[in-house]
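Written out below as C-alpha cells is the structure these notes cover.
Every protein chain except one is present and positioned as in the full complex.
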Amino acid sequence: MIIQLSSTINNFQKDSIVKKVSEFGYKVSEVKTQKGTYLISIGKKEFDIRQLGFLSGIEDIHRVSDDYKLVSGKWKVDRSVVDLGDGVFIGGNSLAIMAGPCSIETEAQVELTINHLKENGVQIMRGGVFKPRSSPYAFRGLGVEGLKMWHKKAREAGIKIISEVMQVSQIADMYDYVDVFQVGARNTQNFNLLDELGKVDKPVMIKRGISGTIEELLYSAEYVFSAGNEKLILCERGIRTYERASRNTMDVNAIPILKEKTHLPVVADPSHGIGIREFVEPIALAALMAGADGIIYETHQKPEEAYSDGQQTLDFNESARLIRKLLKAYELRETAF
Amino acid sequence: MIIQLSSTINNFQKDSIVKKVSEFGYKVSEVKTQKGTYLISIGKKEFDIRQLGFLSGIEDIHRVSDDYKLVSGKWKVDRSVVDLGDGVFIGGNSLAIMAGPCSIETEAQVELTINHLKENGVQIMRGGVFKPRSSPYAFRGLGVEGLKMWHKKAREAGIKIISEVMQVSQIADMYDYVDVFQVGARNTQNFNLLDELGKVDKPVMIKRGISGTIEELLYSAEYVFSAGNEKLILCERGIRTYERASRNTMDVNAIPILKEKTHLPVVADPSHGIGIREFVEPIALAALMAGADGIIYETHQKPEEAYSDGQQTLDFNESARLIRKLLKAYELRETAF
Amino acid sequence: MIIQLSSTINNFQKDSIVKKVSEFGYKVSEVKTQKGTYLISIGKKEFDIRQLGFLSGIEDIHRVSDDYKLVSGKWKVDRSVVDLGDGVFIGGNSLAIMAGPCSIETEAQVELTINHLKENGVQIMRGGVFKPRSSPYAFRGLGVEGLKMWHKKAREAGIKIISEVMQVSQIADMYDYVDVFQVGARNTQNFNLLDELGKVDKPVMIKRGISGTIEELLYSAEYVFSAGNEKLILCERGIRTYERASRNTMDVNAIPILKEKTHLPVVADPSHGIGIREFVEPIALAALMAGADGIIYETHQKPEEAYSDGQQTLDFNESARLIRKLLKAYELRETAF
Partner (left out) sequence: MIIQLSSTINNFQKDSIVKKVSEFGYKVSEVKTQKGTYLISIGKKEFDIRQLGFLSGIEDIHRVSDDYKLVSGKWKVDRSVVDLGDGVFIGGNSLAIMAGPCSIETEAQVELTINHLKENGVQIMRGGVFKPRSSPYAFRGLGVEGLKMWHKKAREAGIKIISEVMQVSQIADMYDYVDVFQVGARNTQNFNLLDELGKVDKPVMIKRGISGTIEELLYSAEYVFSAGNEKLILCERGIRTYERASRNTMDVNAIPILKEKTHLPVVADPSHGIGIREFVEPIALAALMAGADGIIYETHQKPEEAYSDGQQTLDFNESARLIRKLLKAYELRETAF
C-alpha cells in the first residue's frame, strides 16, 4: 500500500497515520523524493482502506499488490516523464534517441560525434569514461578528465550527456558533468550504488542485468525510488542465453511487459541487444514497434578503429539512416495506426 | 561446394563429374529436388574450381563454407519464394499472414474463423489436429477426421491450410488435406520425420526448437532440402530462457540473422513468442520490422473457451486490428523508408 | 487419484467404479500395464475417498496431487526396479553400470568392448545403431544389421543391450535385439514414439530433453506408463545453458529431485553431461554420490578413432579405473556412512 502524503502535512498528522497503519500489522517506511512524500506500508492482513481515509494529511491511498511498490504501474495514473532540462525529455510524447561511442576516446572524436548528432536532431549523447572490462589488462576509459572535456563541448553544443557510473565514489566526481547517470548491466544489483543514486537529484537509467529478470530490474528501480529519486529510466539491453549467433538475446518481450508493469519510461539498446553492426537497425526498429520510449545505440566516426565494441557500432551514415527510419516508424506507431 | 547440374545432363557426364570431385578427396551426395539436381561435395582440400568448370553437364558451381549447404544464403542469388498455388505465396514481395486457432475444435469454429479471415484478406489458416501435449491426459486433437472437415470448408472458401505433422505415418494421412506441413518445436530435430518430408512435394514450415540454436534450425532445413524438398519456410517462435514473465523469449535477433544466413523465407510466431494475449500485437509488429516475411498467430472467436492456448489467443477484433497494423507497417518497411 | 484394481475384478465391478468416480465430476482413464490395471481419475472437486472404498474390485486408492500420476513417488511405497532378466537389474540394491561406444562401428570393436566389460563385471552394453545427427551428411549408424551382429555377440557373452530407438517403425525392427530401448534427448517429447513404447513389453530408458525440465521428463514417462509399460528408467544427461566451457551442464540437482518425485530408477550419463573425456570420471562419481541408481558412459578401444563423440569417450584403462571407483563410492554411499 502506498500512502501519498499531502505537501502541507504536519508531524503530528504523520505520526497518527503511521500509528494507525502499524495497528493493522503493517510495516511502514517513509520515502521522500523530489516530487513528494510516501508511506510504503507492507503487510498481509486485509482491512478496509476507508479506515484510513478520514485521517488528515493524506493526498491519496493506493493498493499495490506487486512486491515492488513505488515503481509499479498499478498506482500511478500518468506515465512518468523524465525531464533533462532545456526541453529534453525521456518518456512522454516524443521518442528519445541517445547515440554516441562506447568509450569517450579523444577530443576529435567527441567533436565529430556532436556534429553528427546535431545534424540529425539528436539531443542526448552516450559515452563511457569508466569502462567495466572483463580483463584487468584492457582499456578502462579516460576517467573524470575525459568526462570534463566531453561535458565542455557538449554544453557548448546544447547536447545532454548520459554516462555510466560504476561505484559510489564516482557519483560526486561525475555529478556536475552528466545529465543522466547510467547503471550498467553488471551493476543492476549493486544495491549500495542504487541506494546512493537514490539520494541524488539527477536522472538515473538502469540497464537490465546480464541475466537479470524483469522483476529484478523493477526491484532495482524500487531501490533508487525508495531512497528518494523518482527520475528513473529502465533499459532493455539483451540477456544471456544459450544462443551463440548473437552477443546477447534482445528480449523484445520485456518492452511491452515493462510498459505494463511500471509507470517508468522504457528504452532499448539494440547495439548490445544483438551485438552485430549490420543488424542493429532492424533490432532498433523492432524495439520501437514493441513500444520503447527511446533507443540508445553506439556510433563512431570509424567503428573499425573504436577502442571498444567496434563490431556493434554504426558509422555516421548508418546512424543517420537509422534515425530517419526511427522517426518514421515512431510516427506510424503513434499516429497513423 | 554445391554443383548445380544442367537439366540435360546424361549419366555418363554425371559420373565423370563425381569421379573428378572424388579425386580431390571430396565426399559427394546427389540431391534431386522439385527444382533441380545438385551434387553436394564435402571436403577440406583447396583446389582450383576451374578444374571442374570445363566438364559438361554443369550449370553452376558454388563454394559454400557453411556446414549446411543447400539452405545457405551464400550460393543462391535470389531469395526463395514458396508457392502455395492460386496466387498465394510465402516469401517474396508480399507479407504472408497465417492465422487461426491453436486446435481445430468444431465445424462452427472453423466457419467463424474462415469468415473472419476472408473479411480481412487473410489467405492461409493455421490450426492443429494432432496436438503435442506434455500430459498424456490432455486433449490431443480431432485427428484426420477433423482435418478433412476443415479442408472441405477451407477449399470452398479458397483458404490455404497449414497444420502440424507429428510423425512419419501422418504424412500420407494428411497429404491431401494440407497446403503446408508444419514441423513443431518439439520435432525440429526429429530427423526421420524431416527425411520423410523431404520426399514430399508440399511446402514444409519448420519451427525452431524449444531451445534450438539458429544453426540447428538451418541443419534441420538442410535435412529436408537434401532429401529432395526445396519448398521450405523457417519459423522463429521464441526460445526457452530463465525469464518467467513470458512463456518464451521471442528471439527477434534470429530474424535478421536467418535472413542473412539462408535464402529461405522466415516467418515469426508472436503468439508462442511471448505467450500473453495482450502483447501479441506489439511482438508481431516488432518481428515484422525486424524483417519477417510472414506472421503466424492464434485467433479464436472466444479465446476464453479455446481448448488450448487461450491465454495467448486473439479474439477477432484484436486480430483484425493486428492485420491492419501489420499491413501498414509492412508498407512502411518496404516502401516508405 | 490412482485406483489400483484387483486382479480378480469383473467388468460389472469396474463399470460401477467408473460410474461412481464420474459422478464426482472426475475424468477416468483406464491404464493396463504388465503389472496391473489402474484407473487414473482427474478432477478438482474434493470428496471423501471412503465413498469409493466400499466398492468391490479395488485393491488400493491413492491421492496424487502431482499432474503426472503413475510415475509419481507419492503413491508407490517401494521404488521400482527394472528387471532385464538373468539377474540383471536397474534400480534396487545394486549399481547399474552401462558402458560402450557412442556408435556401433565394427565386429572387432564390439568384441573388444564386450571383453572389456566382462573383465570388469559390467553386464549392460550401450551403443547406437541409429544416430541422430545435426547434419544430414554425417554418419548415421549401421542400422538394424549392425544391431543383429552386436546382439549375437552380446548374447553369447551374456551381456545386455541398451540402444536408441528414433522412430516408431524401428520399434518392431529392434524388438528382438535389445534389452532396453533408449529414447534420446531429441525425442523426449516425441509423444507418438512414447505412446508406442508404452505398448511394448521391454524396458525403456528416457533421457531428459536437451533443455527439458524435470517435470517434462516425468510427463514423458507418464506417457509410456499410461500406455501400458511400467518398465521405465529416467536418465539425466546434462542440459543446455549459456556456459560454453562444457558441452552441456550436468544438472546434478536433478538426481535427488527426481528420486523424490518418482519411484522410477534414475541413472546419469556423465559423458554427455560434461562432454570432456578427462572429466567424465569426477562427474560420474558426483552423480553417484548425488544418489544415481546407475551410470551410463561411453568407452572405446581407441577414442581418438571413434566415429562419433571421441572427445568424451574413455579408453578401456580409464573405464576400468572408473568402474573400480564407482563400486567403492557406491559401497560407501550404501553402507559405510
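First chain written, first letter: the chains are A, B and C, and each begins at residue 1.
The criterion applied here is as follows: a residue touches a chain if its C-beta (ideal position, glycine included) is under 8 Å from a C-beta of that chain, and two chains touch if they have at least 3 such contacts.
Computed from a predicted structure; not experimentally measured.
Chemist: Touch as defined at the start, partner being the missing chain; which of A:Q34, A:S169 or A:N317 qualifies?
Modeler: Considering the complete complex, A:S169 is the one touching the chain left out.
Chemist: Among C:I42, C:L55, C:V88 or C:I214, which residue is in contact with the omitted chain in the full complex?
Modeler: C:I214
Chemist: Quick one: which of A:E222, A:E236, A:E281 or A:E298 touches the chain that's been left out?
Modeler: Considering all chains, including the one not shown, the answer is A:E222.
Chemist: In the complete complex, the non-displayed chain touches which residues of chain C?
Modeler: Listed in rising order, the touching residues are 211, 213-215, 239, 241-246, 249-257, 260, 273-274, 276, 278-279, 282-283, 285-291, 324-325, 328-329, 332, 336-337.
Chemist: In the complete complex, the non-displayed chain touches which residues of chain B?
Modeler: Within chain B, the residues touching the omitted chain are 211, 240-242, 244.
Chemist: May I ask you to list the residues on chain A that touch the chain which is not drawn?
Modeler: Touch set of chain A with respect to the missing chain: 27, 29, 40, 42, 67-68, 132-137, 166-169, 186-187, 189-193, 195, 209-211, 215-216, 219, 222-223, 226-227, 240.
Note that only the chains that are shown with their structure count from here on.
Chemist: Specify the chain most distant from chain B by Cα centroid.
Modeler: A
Chemist: Report the inter-centroid distance (CA atoms only) between chain A and chain B in whole Å.
Modeler: Using C-alpha averages as centres, the distance is 38 Å.
Chemist: Starting from the mean Cα coordinates of chain A and chain C, work out the distance between those two points in Å.
Modeler: Using C-alpha averages as centres, the distance is 50 Å.
Chemist: Which positions in chain A touch two or more other chains at once?
Modeler: 211, 241-242, 244
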